[in-house]
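I have placed the structure first, in the form of structure tokens, so that the comments after it can refer back to it.
Removed from the display is one protein chain of the complex; every other protein chain stays in position.
Per-chain numbering from 1; labels A and B assigned in written order.
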Amino acid sequence: MSDSIANVTDALASGAARIIDLTHTLDPDFPVIILPPEFGQCARFRMEEVSAYDHRGPAWKWHNLTLNEHTGTHFDAPIHWISGKDVPNGAVDEIDPAAFIGPVVVIDCSAGAATDDDFELTPETIEAWETEHGMIPADTWVLMRTDWSKRSGTDYLNMAPDGPHSPGPTPAAVELLLKRNIRGFGTETVGTDAGQGMHYVPPYPAHYLLHGAGKFGLQCLRNLDQMPPTGALLIAPPLKIKGGTGSPLRVLAMVTR
Amino acid sequence: MTRQSYEGVVLTAPISVPYVRYTNETAHWWIARALREALIKIKMTPQEIDGLSVSSFTLAPDTPVGLTQHLGISPRWLDTVPMGGACGVAAIRRAARAIQAGDVDVVACVSGDTNRIDSFRNLLSAFSRFAMDATFPYGFGGPNASFALLQDAYMQEFGATREDFGRIAVAQRVNALSNPQAIMKNPLTLEQYMGARMISDPIGLFDCVMPCAGAEAFVMMREETAVAKGLPFARISSTIERTNAFPDDPIQLRGGWAVDIDDLWAMAGHGPEAIDLLQTYDDYPVICMMQFEDLGFCAKGEGPDFVRKHDLTNGGDFPHNTSGGQLSVGQAGAAGGYLGLVEAIRQVTGQAGGTQVENARRALVSGFGVINYDRGLCSSAAIITGETV
Partner (left out) sequence: MTSALPFPSKKDPQKHTPVPVLPPVSRSRASLGLGVMAAQGRFGLQVCVECEAVQYPPRDACLKCLSSELNWQDVSPYGTILAETTIRVSPEPYFRERMPWRMGLVKLNAGPMLNCHLHGEVGRGNNVQMALKLDKAGQGVLIALPLEGSENMQDDPTLRAMSCNPKRRRILISDARAPIALALTEALLKAGASHVFLGEPEAWRAWPERKAFEGRENVSLLPLDATDTSSIAKLSAEIGGKVDILINTASFVRSGGVLGNDTTFARDCFDVNTLGLMRLAQGFGPGMAARAQDGINSATAIVSILSVQSLMPDKNYSAYAASQAAAHSITQSLRAEFRGSGLRLVNVYIGPIEGDPWFQHLPPPKVTPNAVARATVNSLIEGLEEVPCGDIAKDIYARWRADALLLEREITGEAP
């Protein structure tokens, strides 16, 4: 066992393996999901200086933060959705920490998303990927690469009068991922569901079906274009928030060169 | 009711402590100097002081009560007269009656103020509630601006010119050149007066007094006491005072003297023609002109003509402000309310030195004080005479 860990540290030290940061910087200007105004809203990231080596604290600088569990690059726990509210150990503080480090595969949808804002991840796409890379192993993170993280400003949410337009999985695709018994599903967009995901049956299938099945979500990821389709290790431990439905977090991937 | 005469009470020991433009000394210091000189003249120790009348703007936080302990004196009669330019005459009215009644035997009357750098501004700021609320927020011109408004209205109403006011200032400067204690030492021509810079139109530089530090004093006592001490003395023939006269006049074109002038002459038993010299309160020449009218030397509105027709110098036909007045001697705060009176005592007792008017037996002294808002509220006048008239 200790040899395995030594192998990992050696690989990192030698450069045989490297770490990719899949996280956006927590920044007041980073978009959050927008809901109809009469609903409660996701708090934007805000940082207030407590002291900065000044009369408020002469030798130190620190900040108070305000943010939602789902602000910035973040983790969704099963209890985030109504379908997962009764999932055992469904809150971030209850999840077995072993789930936070594990294998990850990346399905590249960037070509489709480049031409279609409403690009759908379908069972066909997944099966085509599996034809090339083999069946998605059980208990694996599946990340949907769209290069959406390279967008900025209003293009990121891509709001229109009929709602946001961004890629995401169809209900059938989510069903297929569940059939593979994945660990969780991650995207580069503001949610795991498509911008127009409310119009599917069920609405927001990624949230509804995945969390109902006790699976996790990751969103607002970046740098997926640096990830191999298979063979990487994902490190995604959320903050241990009592009863938390999710958490902003640092998402790292370990890949071999 | 017929007013009781002031018989038996006399004015002695006129003292003027030379003025300075700025000083670090306090009002206490200036008052003490005047008081000490007066006591030396009447050969009395401070401990023997029987009565004291004080006028000062800058004693704060003290009052004349605190001043007694400061100076180590214990008077049985203490008065303070807050009537500014009218304080000298008001002080003798009160003290004379107290002496006649036997409440007090000898009263030292003293006024004085300090003038530090910037203390004039501070003094003005706290001068009165109405001034703080309704005068100084409007350009903070101080008394210059207030009198400018009066003079502006007066000039419009009666056709006075700046030259008319200049004649008063120029004549006083002539008198001042004979007074070694005057702050102003140089002659002043009408051309210089007219050419001087404007301060608050139509008030120019030589319409204004120079705020400075200084003190004035005299001592009142029974005539027999003065005789026993061998002191020259003056008698009080008649007095008047008035506060807040003509409140419904929209702008001050006449002072309180106009209310009481008949009383002044009736008590004196003669008219203006019997006056040998006049000491008016002269913080601005326009007020002198108003006093010429309101005291009966000419009719209302004839002031400009009066100054054109008379020579106001000590050698002239109408000696006026014989020491040079505040316009040339300087204005040492409340001492300005004593200046004319102290000079008049010197004149009628033949002690005026270089400014002495020939055969000066009967002097009229008038006071004017406290521009609380838009006008001077206090007026006073007294006729004093020499030992023999």
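Quick notes on this one:
Heads up, the rule we're going with is that a residue touches a chain if its C-beta (ideal position, glycine included) is under 8 Å from a C-beta of that chain, and two chains touch if they have at least 3 such contacts.
Bear in mind the structure is a predicted one, so any value in this text is a computation, not a measurement.
Considering the whole complex, the residue from B:I251, B:A266, B:A299 or B:V389 that touches the absent chain is B:I251.
Within the full complex, the residue among B:Q4, B:T63 or B:Q156 touching the omitted chain is B:Q156. Of the options B:L124, B:L295, B:L312 or B:A381, the residue whose C-beta touches the omitted chain is B:L124. Residue in contact with the omitted chain (choice from B:S5, B:T80, B:Q100 or B:N144): B:N144.
Although one chain is not drawn, its touching partners on chain A can still be listed: residues 28-31, 34, 37, 40-41, 44, 46-49, 152-154, 156-157, 159.
Where chain B meets the omitted chain, the residues involved are 118, 120-121, 124-125, 129-130, 132-142, 144-145, 148-150, 152-153, 156, 197-203, 247, 250-251, 373-374.
Keep in mind that, in the parts below, only the chains that are shown with their structure count from here on.
Centres computed as Cα averages put chain A at a distance of 93 Å from chain B.
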